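Read the structure below first, then the notes.
Note that one protein chain of the assembly has been removed; the remaining protein chains are unaltered in position.
Naming follows writing order (A and B), and every chain is counted from residue 1.
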Amino acid sequence: MVVDSQLMSFFTAGSLIVIGIFAALFLDNLIKKIIGLAFLGDGVNLFIITMGYKPGGIVYIFLPDMTISNFAQTSAYPLPFALVLTNIVIGASTLAVILGLVLILNKRHGSLSASKILRDKGE
Amino acid sequence: MDLNALIAVMIILPIASALFLNLLHKKDRTIKIIAIITAVVLPIIPLLTPYGSHFFGGYLPLAQNSTLAQGLPAIITGTQLSQFHLGIMYVFSSAQQLMIFILGIITFFAIFTFINETKKPSGVYAFLLFMGTASLSAILLSDDIFNLFVFFEIAALAQVGIVVASGIKDNYETALKYILIGNIAGPLLLLGIVMLLGVTGNVNVTDMIFSIKNGFVDPQSPVLLMALSLITFGWLYASGLPPFHTIKSEVYSKALPHGAALIQAFSVFTLVAIGIIIIRLFSYNPFTHIAIIGISVIAMILGITMALMQTDYKRILGYLAVGELGYIGIGLGLGTALGITAGLFQAINESVITSFLFIGFGTVLYKTRTSDTKKLGGMMYVNPKVALLVLLAGLAMAGVPPLNAFQSKLMLIQASIQSGLPEIGIIMILLSIVTFMTFMKAFYTVYMRPKPKELEVLDNKIPKSTIISLVAFLIICITLGLFPQIATSSLQTLAAGLV
Partner (left out) sequence: MIEYVLMIITVLGAIIALMQRDLLKAAILTGIPGVSIAFLFQYLLAPDVALTQAIVGSAIVPVFIAITVLKTRKTEEEIK
């Protein structure tokens, strides 16, 4: 079976994004929604990393015994990787904020059900 | 293209001040002094800064940077790679100067009223206000679309924080809703950005345009279309255009008046900044302009008609603010130089007028602790001066001469007729009338009708600082209304560059 692993990785990222959006929109439990959002972020990160990947390439670390032109032609593209590092941190910190809000709301309503907590009171 | 360190100070100063204020807890006097000093300096920096660009790390593109290009192989220096910018670039021109100046003024008055209306000003709240301002300045300045995304997330978190800190009933629910939606919209915006990165190999907007214009990238590529739609989705979320108008107006109504004034300025300037980037990148695609105009017309109609049905004056203002965003979007969507100038001018006017209204109506909340129009009335006799100021603000929003929104709305109508879309001009005039009606209805019930018996008016005096802020906003409105060329002359250069 010969399937391009980069393409497969894109599909994995896509399915994680779809699973995440589905969970965030259609599951009622707030914790499940948050887990879905974490998967959405993971999916996007995987998508970006896969974009920078070069089949048969080398890690983007310039070692003394390499020539510049050889390095430029074979190394993976490091810019997306730098973006992912930032995004992982952003994702973790927003997650912490959401969980804090959930804790407070749970104390007030005694429930984790989104439809109970976020019910619109007289739009 | 010289390096210009003051540009970076515009972002570093509010962030540094915010982080410092966060550390101070219960030291009321120090917090007051530092917050006021920072807020005074904020609008002054853009006036002093000369136009130019700032490269973080200090590296010019390889084509202009012979020392760095030395010894690099021809596959880097001989191709378009040598034109690309290394590192994050901030661009500062006359339009950015005006917008950051106005943002600084609004921040100043928000901080000013916050410090004088609150007995024990909390450093954390000032931290949130300054972080929001810093991220919005960065969004306006940044030419690097990923840097813009990072500050977009910080601005969203700051807005959630402002809502959480307000202490109004049900504010936590609104904050949770806003951040949950934001956590879907944020990654999708990032996905759009990285699709652009994947196609052009870059995150710098100038370089992406260079790649698209010079044929290194196929402009008809479906990935670019996908990126356009995903970035537009993030844009809609950040600026509160439909389908996010309900949640955005709810956010406005759950924040304290000064917070709401600042949050709406954030939405206006995010709309302008990301809208400009969308137009710069995708203007070759006629669908972009149609989509922006369509969304804006829907925003106008939905926002203003939904404002008619509300009973909470903060919700009314929130929906009116969303409706006014539609005017800006139409200006950007028309795509002509006059249209874009008018749209940007409207953005500046709207951010000032809506802050004016939020802080003006905030005095009612301060005196009565309620925002339900059914329970209110007779506030005119309690404080006639503020009532007059609020009335003038409402007239300005509806576009009555000689106040500022009249000039920008006139320009928008001229622009729509010039581009062969007089229907949009007619819709704008009709909706201006409806805006006026909605505002007068709210004004009548809150201020003019006889006071209901159950209504208790607290005995606290409205601080002088609030009245000073309102008068200052009025002065800005009248100045821009009488001399619109002050603003339009700064905005024209940017608009001409976008066509």
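By our rule, a residue touches a chain if its C-beta (ideal position, glycine included) is under 8 Å from a C-beta of that chain, and two chains touch if they have at least 3 such contacts.
Predicted, not measured: the structure shown is a model, and the values here were computed from it.
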Within the entire complex, the undisplayed chain is in contact with A
Can you list where subunit A touches the absent chain?
3, 5, 8-9, 11-12, 15-16, 19-20, 23, 27, 29, 31-32, 34-36, 38-39, 42, 45-46, 49-50, 52-54, 57-60, 76, 81, 84-85, 88-89, 91-92, 95-96, 99, 102-103, 106-107, 110-112
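Just so we're on the same page, only the chains that are shown with their structure count from here on.
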Counting only contacts in the complex, subunit A reaches subunit B at residues 17, 21, 24-25, 33, 37, 40-41, 43-44, 47-48, 51, 68-69, 72-73, 77, 79-80, 83, 86-87, 90-91, 93-94, 97-98, 101-102, 104-105, 108, 117-118, 121, 123
Note which residues of subunit B are touching subunit A in the complex, please.
71-73, 75-76, 146, 150, 153, 157, 160, 164, 170, 172-173, 175-177, 179-180, 182-184, 186-187, 190-191, 194, 197-198, 201-203, 246
